[in-house]
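Just passing along the structure, written as structure tokens.
Only one protein chain is missing from this complex, and each of the others stays in its spot.
What follows is chain A.
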Amino acid sequence: MNMGNALYLPTCLCDPPQFHNLQELRHSASLANKVFIQRDYSEGTTCRFQTKFPSELESRIEKTLFEDTVKTLNNYYAEAEKIGGQSYLEGCLACTTAYLIFLCMETRYEKVLKKIAKYIQEQNEKIYAPRGLLITDPIERGMRVIEISIYEDRSSSGSSSGSSSVSSSTAR
């Protein structure tokens, strides 16, 4: 349909699907699919994510890179939730100060969450965005899933929708 193509001219850059940075990814691509990496509860309620490689990402990214990312995230979460000397000290100190100490200092968990956010940002910039993928920080999804958004360049999605319109018109 002419209308469909006409719309895409101003927005479509007609570039090959290469995303060199996150900004490009967000503005010039359209969301094609989302993959959700679920939690792994085999060791209890501590935060761990499954390292199973989802089939939708097979064509997009190498298995080792993906597994590295998830394993590093798991390690970070384990560090945040570790029950040891430091966490006891923090807990006792907080209790004696009636938890007022957290007005000036942040908890260990929050410090690790900041590290995680930085790590995810870095991974997105270096590894995932160039492949048209975007990882969403699990904290924004209630620590239930790691959401990986799969983007496609708008020119390619335009052609795919064009083909679907062709198929629907032939169905007529």
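Quick note on the criterion: a contact is a pair of C-beta atoms (placed from the backbone, for glycine too) under 8 Å apart; a residue touches a chain by one contact, two chains touch by 3 or more; residues count from 1.
The criterion applied here is as follows: contacts and distances are computed from a predicted model.
Only one of "peptidylprolyl isomerase", "Histidine-containing phosphotransfer protein", "Protein phosphatase" or "Palmitoyltransferase" fits the UniProt record of the hidden chain, and that name is "Palmitoyltransferase". Interface with the hidden chain, as seen from chain A, comprises residues 1, 3-4, 6-7, 10-11, 30-31, 33-34, 36, 39, 41-45, 80-83, 87-88, 90-92, 94-95, 98-99, 107-110, 113, 139-145, 147, 149, 157, 160-161, 164-169, 171-172.
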